[in-house]
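Excluded from the complex is one protein chain; the other protein chains are retained at their positions.
For clarity, chains are labelled A and B in written order, and residue numbers in each chain start from 1.
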Amino acid sequence: MNAWYSAHVVLFQTTAIYAVLALSFQVVLRSGVFSFASVGFFGIGAYVSANLAKHGVSGVLSMIIVFVGSAIFGYALSLPLVRLRGLYLGMVTFAFDQILIVVANNGGTYTGGPVGLFGIPFDVSTLELFIVAAICLLLVSQLERRSIGRSISVLRVDEQLARSMGVEVNRQRNFIFALSAALGGLAGVLNTFNFSTIAPGGFGFDLIVAGLTMAVVGGIGSWLGAVIGALIVVWFPQVFTFVGSYKAIVYGVLVILVVAYEPGGVLGLLQRGVRAIAALIEKRSSGGAEVPVEEKKVVPSVPPPATTPQKGVTA
Amino acid sequence: MPLLEVHDLHVRYGGVIAVRGIDLSVDEGRVEVVLGANGAGKTSTLRAICGQLRQSQGHVRWADSDISTWPSFKVARAGLVLVPEGRRVFAPLSVYENLLLGGYTNKSKARRAELLESVFTMFPILGERRKQPAGLLSGGEQQMLAFGRAMMAEPKVMLMDEPSMGLSPAMVERIMDAIGDIAKTGIGILMVEQNAMAALEVAESAIVLERGHIVLSGTADEIRTHPDVVKAFLGDKATAG
Partner (left out) sequence: MEQVVNAIVLGSCYCLFAIGLSLTWGTLNVLNLAHGAVFMFSAFTCYLLTQHLDLAIPLPWLILIAMAVGAAMELALDLLVFRPIRKRSKTLADAELSMLIASIGAAAIPVTIAQKVTIDSPFTVTAKPINTTEYHIGSVYITNIEILIVVFTLVLTVGLAIWLQRSNSGRALRALSFDAETGGLMGISQGRMSALVLVLSGMTAGAAGVFLAVFLDSLTPESGSDLLLAAFAAVVIGGVGSVWGTLIGAFILAAGETLVSATTSGTWTQAVSFGLIIVVLLLRPSGLFSRVNVNRT
């Protein structure tokens, strides 16, 4: 291991943890479910695993318990919530995050109150951290490839259409919610094991902003977006040190810019760039024949590429 | 020069082109009807003219200005008002409030009261039900309300999208009479209709759209007796009743 790596190992670790959290945000937002519950589950995972570790439960077992437990809790939570639409769901899940902070502040010895828990015996190596993150990415990417992934994307664009295509909208939503909860909880476990500390401030408003930044700025279209998002959020303050503790402002501005002007995020931008270059090459080789406008598949919210009408342009 | 002039209008939704090069014009006091099958581009044409859709090509001229890029509220303020498909009355608001909203841009209270009186004279039923929520009116009454609401803006031209939709034959006749009455007050009308027979009764001239193109145009009488039109629209309408 070279010196640069060891000096930055924390950043690599954080990237892995944040990528999992970003996935948690991404899967719900992509299917048009307005949920910020990921951060709440992050907190739950963090505290539960801390308490398990105190009782000598091994790291792997603890991850499994939290992953499965969060999925079940998330599923149960989604049963009543799935009836709520749009902004109501956004509001309730935001409130869910807020109330968990209150619980953490009042949880006595289980949560350590406002000070939180520290000195938690940690049980995960950096390599293991990466393996877990990779497994999560694989899981989500596989999901995207299957038909379920496609129907989820349709859900975001047009619920009526999804229904008419035979997608069981509510069951899909429940499943997505549970998956997001499980990923969020897992990210919390990884965070506890890696930093051996957790406090109510660790999953507050700042984490919601960071999570949204990763999911949205990276690009909610694909798992790759979550990775890009995590890289940006973790490494950006490192590269641009002058940002310092004002990084949340930069995140805020980035989120606004992306949502308002480039809904596909950095990933969408890259994809468009690649497509434009490919089109350019093809145009050259075929002597300027009409370029087929590729229909956007992966990123439903990206407007079609701004090509000028090619009417009448023939070789 | 006609009041409203549309030149080479194109409308596209993503990859689908709904309207491909339409020219038409509307003048004060005249009724022009646009006929065509579902998906021929009728509604898209109206929506593009009034600014609810952005055309991909072509121009819309109104009086002396090019209004192609104006948002719908600005078009409405200029005196070009759309009566949308399905009436779209503000269901929870009362009939009276709906009418006041029609005159939203009219700043003079006295003028609004005058207009209100003339609407109630033309459609007495609206006066009787002025305090009821608009959502409780019948389909025909809602259509009258939609007309009245549009007239409150003192338009020079009204665009009407399927005014007879979902109405009984008797009510269709009353609505068409009302359209004739509106035109008599000097308002120009551009109307999209499925019910060709009824619409041609009140119209002076007509155009027929097919897949976004104008395939026929002429006076109402010419269109009514044109063999293609008889076959395509009037034939089955006539046999259906």
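Things worth noting here:
Please note the rule applied: a residue touches a chain if its C-beta (ideal position, glycine included) is under 8 Å from a C-beta of that chain, and two chains touch if they have at least 3 such contacts.
Since the structure is predicted, the reported quantities are computational estimates derived from the model, not experimental observations.
Only one of the listed residues, A:143, A:248 or A:276, touches the absent chain: A:248. Within the whole complex, the absent chain has one touching residue among B:9, B:22 or B:81, and that is B:81.
For the options A:18, A:47, A:73 or A:94, the residue in contact with the chain missing from this view is A:94. The chain not displayed touches subunit A at residues 29, 32, 34, 36, 80, 83-84, 86-88, 90-92, 94-96, 98-99, 102, 105-106, 157-160, 204-206, 208-209, 212-213, 216, 245-246, 248-249, 251-256, 259-261, 263, 301, 303. In the full complex, subunit B contacts the hidden chain through residues 50-52, 71-74, 76-77, 81-82, 84, 88, 90-93, 97, 100-102, 104-105, 149-150, 153.
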